[in-house]
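A single protein chain has been omitted from the complex, and every remaining protein chain is retained in its original position.
The chains carry the letters A and B, assigned in the order they are written, with residues numbered from 1 in each.
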Amino acid sequence: MPLEDVKQKPEGRPMIRIPTQAPAKHDGPAPGPATQPSVVFNLDKLEVYYGAFRAVRDVSMQIFKNEITAFIGPSGCGKTTVLRCFNRMHDVTPGARVAGGLRYHTADLYGPNVSATEVRRRIGMVFQKPNPFPKSIYDNVAFGLRSKGIRSKSEIDSQVEKSLRGAALWEEVKDRLRASALGLSGGQQQRLCIARTIAVGPEVVLMDEPCSALDPVATAHIEELMRELKQNFTIVIVTHNMQQAARVSDKTAFFTTEVDAKFGLRTGTLVEHNATEKIFSNPSDERTERYITGRFG
Amino acid sequence: MSAANFTAEIVAPPDLTAKRSWRSVKSAIMTGLMIASVVAVALPLVAVVWAIFSRGMAVAFHGFPHFFVDEIPVIARKAGPGMGPAILGTLLATGAATLIAVPLGVAGAVYLHEYGVKNRFSRLVRFMSNVMTGVPSIVMGLFIYVTWTLRFGYSAFGGALALACLMLPVVIGATEQMLKLVPNHLREASYAVGTSKSRTILSVVLPAAMPGIISGSLLAVARAAGETAPLLFATGAATEYNPNLFVEANTALSLQIFGNATSSFAAAQDRAWGAALTLVLLTFVITLVARFVTARFARRR
Partner (left out) sequence: MNEERIDLRGQREYSDRAFAKITAGAAGLVLLILGLIAFTMTRRALPVFGEMGTKFFTSTRWSPPDDLFGALPFIWGTAFTAAIAILIAVPISLGVALFMTQVARPGLARPLIYLMDLLAGVPSVVFGLWGVLVLSQFFDLGRSFLTAGIILAIMIIPIITSLAREVIDTTPPGDKEGALAMGTTRWEMITETVLPHSAGGLVGAVMLGLGRAMGETIAAALVIGSALGQITLRALAPGNSMPAVIANEWGEAQDLHKSALIALAVTLFAITIMVNLVATGIVQRSMKRGQGT
């Protein structure tokens, strides 16, 4: 669908203007029937329970390779909860339970004999608040490599450089690789965390509100980085910033909350998942439309 | 209302000076009593330290380093140094105890905090560990006598076992405290790059908690070095050097002090003071190192 057509709803009411940086999304070959991207994740009525409380219900969608998928929605709608299902992070939360279907390519992520460690080598995560280890910059990036069993110093050296370049941080730190990572600025720390994540060579990089603790300049760096990373990784990003989702992502999934009568708490659920342009200009669900316009109202 | 309507009374300013009443006097007396208690605490400490130094210095440093190196006179009446075997014995027993208690204590605390935080087993262990810190050291000593010394005879190692039993709950408690202080986001960061739990604990959590664990353990070591009762039943009362940890009776500074304290011979009493000074200096150095480690840790954060 050409860009111009989606700018206005038939009634002539503009939804949101797609910023002109958006054309970056179309740098690659335009999606057509011959180059349909492959499915990386297949979710089928995914649910997450904390104890007896159902925190998230009925999430069914597909995540495609080499795309950026954004999860948006009001706070508490479960977007981070769903994200953490992808890399088995709920394993470390006592009382959390994942039900329903979640397939990573053909494998059931929660099947028997599945090693969470192995999952996390293929599906990495960057967190909201940058969390570098209290070690040197070099050791931070090398950490995942050593966990993988790589011992050769020359191999680690080259991978560290490659990852730092991939995270657009190399030029800034190449002369102080042995300095403590805690001495970096917030934006640099987050890029270090990205370098640390991609060093392990995952297929997917999950990002949980990666820019919410950063200033606008650092945020812009990370967004630009994401567009580069998309070529080699599949990215799923949770963000509370709709403009960011509109700027960066190919597909967007909108979540919302409903009151759970039994507990008086809110259960999150997926409302709509589609190409970003469609979500922001012509959403199918009225709740999506309300959320998107409400933000500008 | 004009100013003329105000009566020009001469009103004295309110009196805000302190009143001499029974209440304020009583409060002052009580404060004085509190200060007196602080003095009451300082007095014995000063008295003991004074006694140790004044009586022990001459003995311990006369003809340095004889006191620390010479063998213990077998005849109590005989004047002169030394306490060499006792120093070695203390180092052997305490050192071995540390090597046993610290790794086991850290491992146990790791389980309590990283694996089974809320389960019943952990709560039971935590509770019992607390109970164990209150076990009188003489009971520990007799326990080792009954289970070890009867079978294997007196040795420095038996003493080390008893000391390790005393140290274990302290190390567990201190380590668990330190593990609690390691923020969770560090663990998550490690898991997220595909690191197993055991490796996460060994490469991220323990290094982060290490300074606190070290200083906590050192305090346990200092306490163990001064223990007497456990060694009475496990180590014996040798007077010669015995560098062998496992074979044959040994001695220790604390044992020597205990034995010589009740002696009627001035020479033996002198040696007791010298040994007491040595022991207190040893304990003091260990405590200093522990504080130093804590301070460096605080600065780095």
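What to note about this one:
As a convention for this text, contacts are C-beta pairs under 8 Å (C-beta built on N, C-alpha and C of every residue); 3 or more make two chains touch, one makes a residue touch a chain.
Because the structure is predicted, anything quoted here is derived from the model rather than measured.
Annotation: of B:Ala76, B:Leu91, B:Met132 or B:Met210, B:Met132 touches the absent chain (contact as defined above). When you scan B:Val48, B:Ala79, B:Leu181 or B:Ala295 for touch with the missing chain, the hit is B:Val48. Where subunit B meets the missing chain, the touching residues are 23-24, 26-27, 30-31, 33-38, 40-42, 44-45, 47-48, 51-52, 104-105, 107-112, 114-116, 121-122, 124-125, 128-132, 134-140, 142-143, 146-147, 165, 168-169, 172, 196-199, 201, 222-223, 225-229, 232-233, 254, 257-258, 261-262, 269, 272-273, 276, 279-280, 283-284, 287.
The set of subunit A residues touching the chain not shown comprises 38-39, 104-107, 109, 111, 113-115, 117-119, 122.
Everything below uses one rule, namely that only the chains that are shown with their structure count from here on.
Measuring from the averaged C-alpha position of subunit A to that of subunit B gives a distance of 51 Å. If you check the complex, the residues on subunit B that touch subunit A are 117-118, 185-196, 199, 203-204, 208. Touching subunit B in their complex are the following residues of subunit A: 87, 89, 92, 94, 116-122, 124-127, 129, 131-134, 143-144, 146-148, 193, 196-197, 199-200, 202.
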